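All protein chains but one are shown in place.
Our next item is subunit A:
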Amino acid sequence: MSQPQPPTQEQLDAYIRTRLALAGVDLAMLPETPDPATGVPTRDQALRSLRSFVTAGPVAIAGWTPPVSGAPAAVYAQQAAPPLLYPSITEAWTGKADGK
């Protein structure tokens, strides 16, 4: 399987700005220099932080699949560990947790 080239910093910045713009968030509303009154990060701080974020957490999450036995693994992984918003509540609703 071919691997895409890691994005450049310019590509990351463009991606971040585009994503923010599509969500209706205008980075230009942040100050260019630190604003002690509000403590809000500058545009550069925000961009630097988001650049670091998008190349770490989401990548690690997207790279994970539930461990399965059987081949092809991707097919069996689709059947494993159905997504749960509320794991503890599901334990109760399925009768696996009954309290005392």
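Definition applied: a contact is a pair of C-beta atoms (placed from the backbone, for glycine too) under 8 Å apart; a residue touches a chain by one contact, two chains touch by 3 or more; residues count from 1.
Heads up, the rule we're going with is that contacts and distances are computed from a predicted model.
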Complex member absent from the view - protein name from UniProt, among "PadR family transcriptional regulator", "Amidase", "Tryptophan synthase beta chain" or "NADH-quinone oxidoreductase subunit F": "Amidase"
Interface with the undisplayed chain - residues on subunit A: 16, 19-20, 23-26, 29-31, 35-41, 45-46, 49-50, 53-54, 56-58, 60-62, 64-67, 80-100
